[in-house]
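Quick one: structure below, then a few questions.
Shown here: the complex without one of its protein chains, the others still in place.
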Amino acid sequence: MKEIENPIAEAPNIQNQIVDQFIAVRKRTEDICQPLQKEDYVVQPIDDVSPPKWHLAHTTWFFETFFLSEILPEYQKFDPDFNYLFNSYYESVGKRVLRTDRGNITRPGVDKIYAYRKYVDEHIVKALREETASQQLLEIIQLGLQHEMQHQELLLTDIKYILGHNPIFPVYDANCEIDRIPVNSNTDFIAVDQGIYEIGFHGSGFSFDNEWNRHKVYLHDFEISSQPVTFGEYIDFVEDGGYKNFKFWHSDGWAWVNQNKIAAPMFMYEQNGTWFRYTLSGYKPINPNDTLMHISFYEASAYAAWKDCRLPTEYEWEAASDLFAWGNCWEWTNSAYLPYPGFKTAAGAIGEYNGKFMINQMVLRGGSKASFTGHSRNSYRNFFHPHLQWQYAGLRLAK
Amino acid sequence: MKEIENPIAEAPNIQNQIVDQFIAVRKRTEDICQPLQKEDYVVQPIDDVSPPKWHLAHTTWFFETFFLSEILPEYQKFDPDFNYLFNSYYESVGKRVLRTDRGNITRPGVDKIYAYRKYVDEHIVKALREETASQQLLEIIQLGLQHEMQHQELLLTDIKYILGHNPIFPVYDANCEIDRIPVNSNTDFIAVDQGIYEIGFHGSGFSFDNEWNRHKVYLHDFEISSQPVTFGEYIDFVEDGGYKNFKFWHSDGWAWVNQNKIAAPMFMYEQNGTWFRYTLSGYKPINPNDTLMHISFYEASAYAAWKDCRLPTEYEWEAASDLFAWGNCWEWTNSAYLPYPGFKTAAGAIGEYNGKFMINQMVLRGGSKASFTGHSRNSYRNFFHPHLQWQYAGLRLAK
Amino acid sequence: MKEIENPIAEAPNIQNQIVDQFIAVRKRTEDICQPLQKEDYVVQPIDDVSPPKWHLAHTTWFFETFFLSEILPEYQKFDPDFNYLFNSYYESVGKRVLRTDRGNITRPGVDKIYAYRKYVDEHIVKALREETASQQLLEIIQLGLQHEMQHQELLLTDIKYILGHNPIFPVYDANCEIDRIPVNSNTDFIAVDQGIYEIGFHGSGFSFDNEWNRHKVYLHDFEISSQPVTFGEYIDFVEDGGYKNFKFWHSDGWAWVNQNKIAAPMFMYEQNGTWFRYTLSGYKPINPNDTLMHISFYEASAYAAWKDCRLPTEYEWEAASDLFAWGNCWEWTNSAYLPYPGFKTAAGAIGEYNGKFMINQMVLRGGSKASFTGHSRNSYRNFFHPHLQWQYAGLRLAK
Partner (left out) sequence: MKEIENPIAEAPNIQNQIVDQFIAVRKRTEDICQPLQKEDYVVQPIDDVSPPKWHLAHTTWFFETFFLSEILPEYQKFDPDFNYLFNSYYESVGKRVLRTDRGNITRPGVDKIYAYRKYVDEHIVKALREETASQQLLEIIQLGLQHEMQHQELLLTDIKYILGHNPIFPVYDANCEIDRIPVNSNTDFIAVDQGIYEIGFHGSGFSFDNEWNRHKVYLHDFEISSQPVTFGEYIDFVEDGGYKNFKFWHSDGWAWVNQNKIAAPMFMYEQNGTWFRYTLSGYKPINPNDTLMHISFYEASAYAAWKDCRLPTEYEWEAASDLFAWGNCWEWTNSAYLPYPGFKTAAGAIGEYNGKFMINQMVLRGGSKASFTGHSRNSYRNFFHPHLQWQYAGLRLAK
């Protein structure tokens, strides 16, 4: 595997900078939960949606397990049961609560979870200020913060799922705008020439192992849209019978539509000829210029077929990404989530982070307004199973 | 249908007495929830177990819908959404939240539910003190209180399920003894002669329509045990391979054992040769003299077969019930839950109370320590599907 | 258990009579299959429907296992694999092919199964002619023949299911009338007085253990219809919205209707305002005077509720059975299939015949034209799960 540059090692006084970033990231997680009632923290309405309480604890468990237990030999765990309760999928680290059971665990309660966060945070800040951490342990902190940023986005999608599936549609925050992002200008197609392109992370700063190795790909001529698709454009597809005509759909997508009686993106409802959607700021009429989100890969692909276009590959997307604005929503690509040339999983539990998910999922590129500022980059590879709708996921056309 | 005596009508000053009973029953429901954290109120780990919050609201909805809206023409409902959210299975009263979705509804929160209870209680107490209620409406109050007593028992079984399926086994109340009831004397079989017996409710006081009409049955000679089966006796069955030998089991029971890998009653665990169980007062070694509970009908029947005995019918149980002590646990009988001669469902939503469940369920007789004092009687017909274990249900042998 | 009269023991030359009966019963099974193509013998479209080939082999296996292997010490089994393949549910007799897998077993082929029948039949006829069988073994022959008569009826229902679910609706036999039985006279209600009645098998001839012991029951005054319900009468219920109004249905029945989108009895279809049904003689317009069949218990019970009547209990049915004609169809009763007083299962595999099914099933009384002549009697207790429609099952009203 090629040598990855370590941004941490290059900065003087790096641990103090990390403390600041640590505090900021950890605080944002709690800020996201501030509008919640205790009851909202507990439930898991579908397997994919975890209880907010679990996100709070699991991100904390990551730091406790992979950093504190390593750097402080005498460290006392906050609670010995928590490894069992809040491990997610790190098979290396011990028996874990099955993902589908997360929503049945009412204790420890929310207050205890916040106490857990406080306890771990204090130990970490103290350790970062007083101990000399190895570069490897500082990278764990970085990974933990990136991990927490990912969970911040999941917290927001999961909170939206929980409140948005309550028949009384509670408002999360009347001023929240992360899921109402207008697209202002007109759409053009940008032409890109064929040739060899370099794909994958380069430069300084953090990156995940799934962005490595930077490598060459040969792309043929293509065109890509300057804008993501809007709700208004997508409603045209719906009203043209898009969900009733198999010819726009993959075979698996058509089965998904029919078995689940899908007739629109998640959170979208037609009432007496007007389209509404549930947003984090409440149930509202749809603004047609808003960036489309909450669609599955199947829907993204069917919409593209209806437009006589296609989805870009992740390579096309990345190669062209300096030529358009992105970040309104995650954008489904027509690339499966597979390893880059030279990809190797790290040893131990950290190695389980990305590689073992490299099957059955499709890559999304870009980023959403739910993401922590600066969390995404044009080499970032997000990935989900193709039927999932609950993410802030939309699309951009290619041809 | 025969004329049912109305105990209410016979008492002078009956409404004041009902107020006292109303306050006492409503208070006990809240007392049961006193040890809970807010998080415990929300979840529904399996379809059969409802969130405690839901029980609190649903029992209140019953009084609001069937009494307050009738007696007070100007009554303002606490919240118009609550009919939709907290109706259980009264198809007549409007669209309802599917039973399997109850555990996804985090709002309204617990505080609002308690405010709902307070609002409805104040209106009812005031109405009972100031308005003259018809006999029919007083019977609704009686039915509502009996309904709430039934939900008190379900609250306790559901709380036990929720806490008892948390891997850290939280204690509900260290002093709670309702699921630890020792049997003190020795077991005898009591002989009963054949002949015609009268079965069904008689006398004064409340009874459910499923206890009517009192009618004649012919019973042949039988013997019935003076005591319910204990944990110690049942452990002999388990350790003799009772769960591994099809010949003790019904065909459906054997399939249930194998498909669900059942090896013991719910909440019971073997560790290094010692048997433990989760009780509302915590996870503890089993006292062999305690009354067995948390078994399914299939297990009750298999145990009886292993003892070369059988379960009594509900008629035998009732005919003999003055000859033995009962009330440690609900006791599975070998009678299906079916109507008595002359049974008629009442018109309207109240008529949905019992009759529509008269298929696929088996009758349990007796009562448990979780029941409100005086709630049960020897003609009371409890009923559950034969595979369910989460009730305080055991058995008494017959032959 | 009370002493059962043995009809076999009382007849002189009994073994010769049994030979004649044996040959007649075995022949009828093959006659039933005569219209089939080899392809029809193999499939199992749902768990409840067994492949015709399997019925042919399983009934033969019964005689081979319980009679030939007992009476002839030197008997060579036709094929040692057949015990594994064609045991149904006798857990005592060895590992068996799971019921849901019966439809995947293409070998042994149909010709080999007929050779198996011939081989076993020849050995049995020879043994009955040459050996002196104990009374117990002669009872096994009797039980085997009754068992085969039961499978003859299942053969016909299973063949009807297989052909009737083929989109091209093949005709089984253009002249077959067993599922087209007109009711000729008018319906009356017959009143029966309360009192003690004797229920259960008496007299001579064969009976199953589930008909024992004959015992006393006390019945209250009731009325029972002189006729089963017809298709014409049931169509009135369907067209009155019977399948769309929860109030006629048990709670479990209403769930069954909605989950399975049931809108009519099995094999019944509405086309442009005319009702058709698939019969063994083909797809035809419904004759309204024909006896209704292919309904579940839930439908029977809902129809009765719509008529403001109820189903009779099996005791009422038997007590009144001399007062009306029966035998057009099996008639659902409102009695659960449970043991009579004094019921004991026999030791060994034969004991598995009836007792282990005494849960979750409802009793049907009467008999159908698919039954072997003389197979049924007024104490005969047929039983099925309440959701099943594929039997020749209808109903008779009571009140």
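Letters A, B and C mark the chains as written, and numbering starts fresh at 1 in each.
Here is the rule we go by: contacts are C-beta pairs under 8 Å (C-beta built on N, C-alpha and C of every residue); 3 or more make two chains touch, one makes a residue touch a chain.
On a predicted model such as this, the values are computed, not experimentally measured, just so you know.
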item: Touch partners, limited to displayed chains, of the chain removed from view; value: A, C
item: Listed residues C:77, C:118 or C:165, member touching the removed chain; value: C:165
item: Touching the absent chain when the full complex is considered, from A:118, A:250, A:307 or A:377; value: A:250
item: Missing-partner contacts on subunit C, residue numbers; value: 37-43, 45, 53, 81, 84-85, 97, 103-110, 162-163, 165-168, 170
item: Residues from subunit A at the interface with the omitted partner, ascending; value: 89, 91-92, 194, 196, 215-218, 220, 222, 246-247, 249-254, 297-298, 301, 310, 334-336, 338-339, 341-342, 356-360, 362, 386
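Throughout what follows, only the chains that are shown with their structure count from here on.
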item: Chains in simultaneous contact with subunit A and subunit B; value: none
item: Centroid distance [mean C-alpha coordinates] between subunit B and subunit A, Å; value: 46
